[in-house]
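Shown below is the structure under consideration.
Heads up, one of the protein chains got dropped from this complex, but the rest are sitting where they should.
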Amino acid sequence: MTHGTAAEPAAGEAVLSLRGITKRFGSLVANEAVDLDVRRGEVVALLGENGAGKTTLMNILFGHYVADEGDVLVAGEGGDLQELDAGSPRAALAAGIGMVHQHFTLAENLSGFENIILGTQGLLDLSVSRRGARRKLEALMREAGLDVALDRQVSRLSVGEKQRIEILKALYRDARILVMDEPTAVLTPQEVERLFETLRRLTSGGLSVIFIAHKLSEVLAIADRIVVLRGGRKVGETARSVADRRLIAEMMVGRHVPTTRREPGRRGGVLLELRDVSSGEPSDRGALTEVSLAVAAGEIIGIAGVSGNGQSRLSALVAGLARPRGGVLRLFGSEVSHHDPRRFAAAGVARIPEDRHHDGIIGGMTVAENVVVEEIRAKDYSRWGFLRKKAIRSRAEAAIRGYDVRCQGPDAPARQLSGGNMQKLILARVLDRAPRLVLANQPTRGLDVGAQSEVHRRLLEARARGAGVLLISEDLDELLSLSDRVAVMHGGRLSEAIETERVGRTTLGLMMAGHGREEAA
Amino acid sequence: MIRFEPRPERNRLLRVAAPIGAAAAALVLAAIPLAFAGAPVLRAYALMFSGAFGSVFALTETLTRATPLILTGLAAVVAFRAKLWNIGLEGQLYAGALAAVAVGSGAIMAPAGVMVPLVLIAGFAAGALLMLGPALLKLKFGADEVVTTLLLNFVVILFVQMMLEGPLQDPMSMGWPQSAPVVDEAVLPPLVERMRLHSGLLVGLVAAAVVHVLFRHTVWGYEMRAVGENASAARYAGIPVSGTLVRVALISGGLAGLAGVGEVAGLKGYLTADLSPGFGYAGIVVAMLAALSPLGAVLAAVFVAAVFVGADSMSRAIGVSSYLADLVVALSLLCVLVGGFVTRYRIRRVTRHHATAGRERA
Amino acid sequence: MEILEILISANFWAAAIRIATPLIFGVLGALVCERAGVLNLGIEGIFVAGAMAGWLAVYLGLPLWAGVAIAAIVGGAFGLIHAGLTVPLGLSQHVSGIGVTMLATSLSYFVYRTALPNVSSPPRIVPFQPVDVPVLSDIPFLGPVLFSQTPLTWLAFAMVLVVAWLLYRTPLGLALRAVGDNPASVDAQGMSVTSLRIGAVVAGSALMGIGGAFLTMSAFDAFFFGMVNGRGWICIALTVFASWRPGKALLGAILFGAFDAFQVRLQTVIGSALPSQIFLMLPYVLSILALVLVARRADYPRALLQPWFQGQR
Partner (left out) sequence: QDGKIRVAGIYTVPVEQQWVSRIHKALNAAQERGDIEYVYSENVSNTDYERVMREYAEQGMDLVVGEAFSVERAARKVAAEYPDTAFLMGSSFPAQEPNLAVFDNYIHEPAYLTGMIAGEATESNVIGMVGGFAIPEVNRLMHAFMAGATEVNPEVRFLVSFINSWYDPPKAKEAAFAMVDRGADILYAERFGVADAARERGIKAIGNVIDTSGDYPGTILASAIWHMEPTIDKAIEAVKNDTFAAEDYGQYSYMSHGGGSLVADEELAPEGAVEAAKAKQEEILSGAFEVEVDDTEPKSTM
């Protein structure tokens, strides 16, 4: 790296300055005259609802996009601000900017180590110099408290591990300015805490951080300064010390964000029952062993746990995608014989998938087509194998209105929707059929506060209507505020469900780490 | 720096201008080998046009050559929409042709009203069945269909040769490996007197309309698109992914089989092992040129056929090597491909307004 | 039993390797392209162009190795066309590939016919000769199998090592493997997706060009229309069989070569009992079976067929 220690800018001096950044996509203005300064050793949180332009701004900084107007200035060797070559990630990297992208930029067929050293060496070198890199990286891992299996192929890593690889990637290049675009969205609370410790250590050594997240609690825990974007414009800036939670939320969304509160409910008959259910090859990570669980009408059962401990398998079972290897799965009173997603949906199970891009939305099809995908063979939407386009369209229009899905209309490709709106689309698809059981797997991952509160409201609404809800989440705040009872998943086994009032965050955290309840309590 | 950006909306003028521009570019490029061979370039262009469209004969020849391309093109459209990479259209075409002569050259006798549908169904079924194998291997063993379909092309053509030297050989062929001719009742009737154009073209047009309706208006088509766009989301939503892929395989293979039926029962009358000059592979090109649109496939097929027929006739009229025709087809194909790009993307020189220049700063 | 005799004879394995040689070049070339995320269906035509150009160069008086170089350059040039259309412009890799096959084939034929308008029998060159390595050729069995081949066969073996070393041991290989899996990974590390992909396609196509040249400069000594005869398509299939690994590519090519060599020998053993086509089918059928046995979905270069534009999602 060209950046020696010679004349580093002192703390408090600007190391980065974005001036008047404007970026348009066609008629859409993603960033409008945004100014942003970042000082040495400071953590700046960038907030805003989905689609506010946070990622766009960072992409401009890193050279993925070229701004239509404005300049990016970075402190050079002597500490003076110099203009950065536009549209060149290479220049950004050379200037000491590191970026942890919102969506992983990892080659899954390589090991974590290989991903980290990718591009750090002359392309025409005759061999990969592993030893030196290895030493540096191991020191870095110790120092930063980031621990990953470096030699495992990335495709076999958990999302948390992938995220740590992304962070190491940036740090390995001696980044002086680290951009982190929603790095915590896929991390467990413990992992988030460790990440924050790392960041505090690194910033005290002079690293500057731009931190993007949707969880205000996290932002308040780490940021020195908070900048809010709305509709591409900077609408506010405040020091953390004087930040007001409610005010920031309103600044982001531009309106009052109601806090969701769970009213006492009436518990009805059991809708879903798993008795000693095992599923998946026992040797597999994420297989289930003798899981028992009951979800009754009018209650929300929360499943806590670090991802990779069997939640996906549990969710696949309840979604009708997988079948138990042993044990009994009873749905609405009768034992399930056909494990078929379509039958589950038709019987009244609303299924919200964990990964909306991968399993939820068919991006190349229209919004309308996505709304009816589960029911396309029902006679409401097709007759004699032909689609009833009018019916489909009017259902879609109702869904768009009823769930406030922001899009250009029923015929817009679903791919164009933001994450939050995709989620609303899925909610409209599954909840509008008055389901008796709702399976919600990580329903608010990556959503902004407004969208989050919308999802929560809908889940509580379903509960109030008498539906049972199985909520799988890594967000303890979400679990504790919505669930009537919580169970913890660890190593493919599920704890007994406990009344939410009787467990605290710490107990849950310990149980998630594999301690028994008695120990934990 | 130059970057490409998608155009926000399709420019109507460009949609017309781009194909014309592409054709013009192809002609300009073709001038190089023409001049190299010492041919009069301008006259060659005129001859090319009249060779493809200049007379009833030329026009019917163009459409005759387009007929199998429409069907193999549609076969590729159906498969590729569902991301089933069927590269075995050539083999399926032969399978269809083989079935057509097996049924239509005397094994069964019936009036034309029965025989014609019968050979069509037999050909469709044979092509469909042939594609079923790779689809099942993919679903059961994860065997890549590109490989299996590609290799099956070779196997099928050898099988056809075997049949033509064995059970299906015409006893009157003096030992030549060819089938007995299809009976008159099984012949797809000609469309224009004295010309080769036959009602296989109608089969192609009807098939295009059917595929269009399939994708636009039916549950099956909807499910095929869903599986092609995002198979895992489709599975999550309860769409039977395997069943849909099998259906896609059957329809795709069947359409390619129909192309084979047209060539024997409409055009040639009997089957030889060199029936198709690569119509199966050209079908892939047709489908992609049409951006996987069924109706577009008809236009693309006519385009590809016209360029070949025109250039071939031109090469003969001015006496340059007939390989020139293939060269012109290849050049046109690549130019049209680029032309399609121009309608979808615009090229932008990246120059920026600096903040200081763009705005007043205090 | 005669079949067993065939399988243990050195001549049989020597033939298998001879038949495999052009395929080795072709599979390696296809593998390099596909590892970078670009399917190159131009291979069939690039084989023709390499065969023609290499041969013509030698016919016109250049030394053999210069002919090989020219075949590589011509292959690379057609690769550049394919790369230019599919990488920066992101056009359909299927159409562009088939288009390049058509272009390379027809251009080769056209040039050949225009350069030699009046030949009745194709003119000959003096091709590469099998070189007997002094001591090694005398090793029983292995000697005749491995060490009585022409230099181009050795080059093919060497290329397997070179490509493997490049892919797995060098920074460039790391970048190549990454760009075919997730272009964003390479972009985010400050490298150019476009240059990497173009480079890979050009290099891969150059290998294909040499594969073609083997046909006219080593396996035979003249150029014929249609002599490539589907070998390019076989390479595309073998690439999948090889799970995009150079070592397995070598194995796959030799296996196919062995099937083919076996087939012609079998024809002479029990040829009177069965139609000749049954034997000719053998390599293809066995290849399909082999694929079914080794098929695993996992190893696909994930970004294969997917165009990538900087600054777009």
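Chains here go by letter, A, B and C, matching the order in which they are written, and residues are numbered from 1 within each.
The definition used in the following text is that contacts are C-beta pairs under 8 Å (C-beta built on N, C-alpha and C of every residue); 3 or more make two chains touch, one makes a residue touch a chain.
For clarity, every value in this text was computed on a predicted model and none was experimentally measured.
For the chain that is not shown, the touched chains among those present are B, C, taking the whole complex. Residue-wise, the contact with the chain that is not shown comes from C:Ala15, picked out of C:Ala15, C:Val95 or C:Ile254. Touch with the chain omitted from the figure is made, among B:Arg65, B:His198 or B:Arg247, by B:Arg65.
Contact with the undisplayed chain is limited, among B:Ala18, B:Val203, B:Val309 or B:Val328, to B:Val309. Taking the complete complex into account, residues 9, 11-12, 15, 18-19, 109, 118-122, 124, 215, 219-222, 224-227, 229, 260-261, 264-265, 267-269, 271-272, 276-277, 279-280 of chain C touch the chain not shown.
Within the complete assembly, residues 57, 61, 65, 158, 161, 165, 173-178, 181, 194, 196, 263, 267-270, 272, 274-277, 309, 312-313, 315-317, 319, 322-323 of chain B touch the chain that is not shown.
The definition used in the following text is that only the chains that are shown with their structure count from here on.
The touch graph of the protein chains shown is complete. Distance between chain centres (mean CA atoms), chain B to chain C: 27 Å. Centre-to-centre spacing of chain A and chain C amounts to 45 Å, using the average Cα coordinate of each chain.
Under the contact definition stated at the top, the residues of chain A that touch 2 or more other chains are 66, 87. In chain B, the residues that reach two or more other chains under the touch definition are 3. Note for the complex: chain A touches chain B at residues 19-21, 26-27, 33, 66-71, 86-87, 319-321, 340-345, 351, 353, 358-365, 369, 373-374, 376-377, 382, 385-387, 389.
The touching residues of chain C, counted against chain B in their complex, run 81, 85, 88-92, 94-96, 98-100, 102-103, 105-107, 109-110, 113-114, 230, 233-234, 236-237, 240-241, 275, 277-278, 280-281, 284-285, 287-288, 291-292, 295-297, 309-312. On the chain B side of its complex with chain C, the touching residues are 3-6, 33, 36-37, 137, 141-144, 146-148, 150-155, 158-159, 161-162, 165-166, 281-282, 284-285, 288-289, 321, 323-327, 329-331, 333-334, 337-338, 340-341, 345.
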